[in-house]
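What you see is the complex with one protein chain gone and the rest in place.
Each chain gets a letter, A, B and C, in the order it is written, and its residues are counted from 1.
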Amino acid sequence: MKKLINHPDNVIKEQLEGMQAAHADLIKVNFEPYYITRAGGPVKGKVALISGGGSGHEPMHGGFVGHGMLHAACPGEVFTSPTPDQMHEAAKAANGGAGVLNIVKNYTGDVMNFEMAAELAIAEGIQVQNIVIDDDVAVKDSLYTAGRRGVGATVLIEKICGAASEEGYDLKAVSELCRTLNQNARSMGMALTSCITPANGSPSFEIGDDEMEIGIGIHGEPGIQREKIKSVDEITEMMTVGILEDGAYSRKLKEWDHDKGEWVEVEYVDQPFKKGDNVIAFVNSMGGTPVSELYGVYRKMAQVTDKFGIKIVRNLIGPYITSLEMQGCSITLMKVDDKMVKLWDAPVYTPGLKWGM
Amino acid sequence: MKKLINHPDNVIKEQLEGMQAAHADLIKVNFEPYYITRAGGPVKGKVALISGGGSGHEPMHGGFVGHGMLHAACPGEVFTSPTPDQMHEAAKAANGGAGVLNIVKNYTGDVMNFEMAAELAIAEGIQVQNIVIDDDVAVKDSLYTAGRRGVGATVLIEKICGAASEEGYDLKAVSELCRTLNQNARSMGMALTSCITPANGSPSFEIGDDEMEIGIGIHGEPGIQREKIKSVDEITEMMTVGILEDGAYSRKLKEWDHDKGEWVEVEYVDQPFKKGDNVIAFVNSMGGTPVSELYGVYRKMAQVTDKFGIKIVRNLIGPYITSLEMQGCSITLMKVDDKMVKLWDAPVYTPGLKWGM
Amino acid sequence: MLTKEQVITWLTLCHEVLEENKTWLTQLDTAIGDADHGNNMNRGFKKVYAQLDAIKDKDIGAIFKATAMTLISTVGGASGPLYGTFFLQAGNKLAGKEELTDNDVAIMLRAGLDGVVMRGKAQAGDKTMVDVLIPVTESVEQDINAGTPLAEALAKAVEVAEQGVKDTIPLVAKKGRASYLGERSRGHQDPGATSSRLIIEALFNASR
Partner (left out) sequence: MLTKEQVITWLTLCHEVLEENKTWLTQLDTAIGDADHGNNMNRGFKKVYAQLDAIKDKDIGAIFKATAMTLISTVGGASGPLYGTFFLQAGNKLAGKEELTDNDVAIMLRAGLDGVVMRGKAQAGDKTMVDVLIPVTESVEQDINAGTPLAEALAKAVEVAEQGVKDTIPLVAKKGRASYLGERSRGHQDPGATSSRLIIEALFNASR
């Protein structure tokens, strides 16, 4: 196993220790249970944004804790959702009195654990909302699956909602923004190689030297389809067109109804992209693909969006939501209006994303 | 070959096209010959900082062009020094009237090509200095080698000298700062895997599943020594101690004597680190190692520096000077005074490094 | 009847079999999931086992609830909340009990199953743990109603569980991570169904 680690059992603890040592000015790591908050403590009067998920996706989410982005993050074991107690402790530590928004990626485990955590917090009188992110167009039918996975859009949404919280949006307003952004965003990913979780020590899937996986998630799992490796232009065109031509997507998502005091299922229908849309384009490395190759992807992607009459107004390129050392990439496009662009441009100062201050 | 590319012959051109499309607000890519300048044109009255080297080390150097860092970068073929004509064109395009500082990594090819470029510029009346960066302690004896390689320190030096240029340091002052920083910095690198250049399509070296290379450079070449893979603690301790216990290092470096109007060889002796030193610590991924593992390295490195009485006052962690998709890491420690820390903290706004604005 | 000691034995055996089968369960999850199910279950029941001594004098409902909380806070993923809810609901139904009648065991399974379905919304044939838990619960309920001795009913439940596991193989997953694979999930045995089978087998062994 080619990894810079000590014993597999200690990987998460030690990497969090390293993170704490490196970024003591920005974050505070709690070890029992694991959660990461801003170094300065809860932000009074601002909605606390919390996210979490399995480890192995660094810098997401711990690397996004800091001014203008998250207030807390809960790292699970590698590729395993964190647990409600972690999330609950994080909520208590991060809550500045204006309530908590849990940004949850749509995986059965993450959704269930965050639901239980929300129930715990609500029982203690903390205002909570859970918004589920499900942007992965590779998963086609929500009726016969656990629904679309939450992938790249999560990063963009955490940034923009983080700025909204800094601006003083209340829980309802940040939740609404978060929901809209999720409906505006679509992603697709692919892998050239598998990855190895420290606990297992061997690749999550075997893949030939001339093969790739299309439609992967972020957990080292195989994708929707295996194909012969193609040129970056062909791969990028296929993914970008897949995103841009994806039709209306309807599914029910669970949210907390503050008036009724219970979970309700709300049907959301995402509208397809259309000519004239402004988008933020995010080309992401799965961890092992260097930024140089991402520029090759960006080049073709921009050509395709251009042909569709879609305008890229901002972009993000790099390893931000990863699967350990997996080689591959994902593309996320998110429709934005001027207000969202302004929130995107707002200062952010976290270990993983920095600008404007 | 597991790469997101089209035909190997077009890799650099296409990736630069992607980079231009992505960062048109920051940089301008010239294609014949290849060089990258700031989008806004030359900065009047400020020393133009230029660097360059083979491609394959992204984001270095092109990703460091922008406010507070480089004024131009010259990308060569993958792992091959760029040529004097590129550098010369870049110098003419970036010169804002206050002269040009070429930051040159110490490789025979880079040094010779930048020398020829400097001669061309000087012949045209441009004020030029070349400062050679040679921070890699894995190369022991300068008498029997081409001298220490220029590695991680380059990134830190480009940042700090870039800030100095923004502050209005003249060519002599930036050169002096650059020289001092180089003398203050030491690095060491290791690889878990090899990498594949697009032109070759096969790994630069074969390496067993349980082996690693110690003392590598940044060109996919084998290192000083091959060993059985060890724990991250052992590897990090070995590298950090190697850096901290490295003795005084003496060698002659060529610089342009503006008074005599010729190249002169100047002897420089780098002093070893000592208790009480303040340092910037840089833990770098060779491209394929995810940031999570870098935190594991940082953790142990900070323990070792602590034991030596060395204080880390700033850090940089991530893939900044890479060897394509190689897995591995390097550590750079650079002694800094308050003035240097202030320059480090100064705003930087480039595709690859952003803060403070 | 199941004494409190046997309940403790059950949880102890769960720890043992999940430790033994950790790699296998993870392998199953590698094929159609994210390669962590064995590690998740083992982490959870290792902790349950470590705490048994401290809770073994509580009533059985409380033991199950403590087990539930431990699973919920250590397993994570999908299986953490699901198995956690299984024991939570079972514990709720059996609050105060110092031993379980045969019928209590049937009640426990039904309450646990209902909890899993409430949490996860899986139906029979979705290729999940409920493809074991449903037939097992129904079989035990029928046998206990018909007066079959518990150990015998559970011996049959193990066979039913094994069949339930086998039946997941040709299914296309509709819940959990495996559902993303669509047709590619066919031909693989569901890891969660497999761990449920191990837990039922442990229950049988504890009841003998």
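We adopt the following convention: contacts are C-beta pairs under 8 Å (C-beta built on N, C-alpha and C of every residue); 3 or more make two chains touch, one makes a residue touch a chain.
For clarity, every value in this text was computed on a predicted model and none was experimentally measured.
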Q) The chain left out here touches which displayed chains? A) B
Q. Of the listed residues B:Tyr35, B:Phe79 or B:Trp355, which contacts the missing chain in the full complex?
A. B:Phe79
**Q.** Residue among B:Thr197, B:Thr236, B:Ser292 or B:Thr305 touching the omitted chain
**A.** B:Thr197
**Q.** Absent-chain contact - pick from B:Asn6, B:Thr37, B:Ser51 or B:Asn113
**A.** B:Asn113
Q: Pick out the residues on chain B that sit against the missing chain.
A: 33, 54, 76-86, 107-109, 112-113, 115-116, 138-139, 144-146, 149, 197, 199-200, 204-205, 217, 219-222, 224
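As a working rule, only the chains that are shown with their structure count from here on.
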Q. Which of line, ring, star, complete or other matches the graph of chains that touch?
A. line
Q.
Roughly how far is chain A from chain C, centre to centre by C-alpha average, rounded to an integer in Å?
A. 31
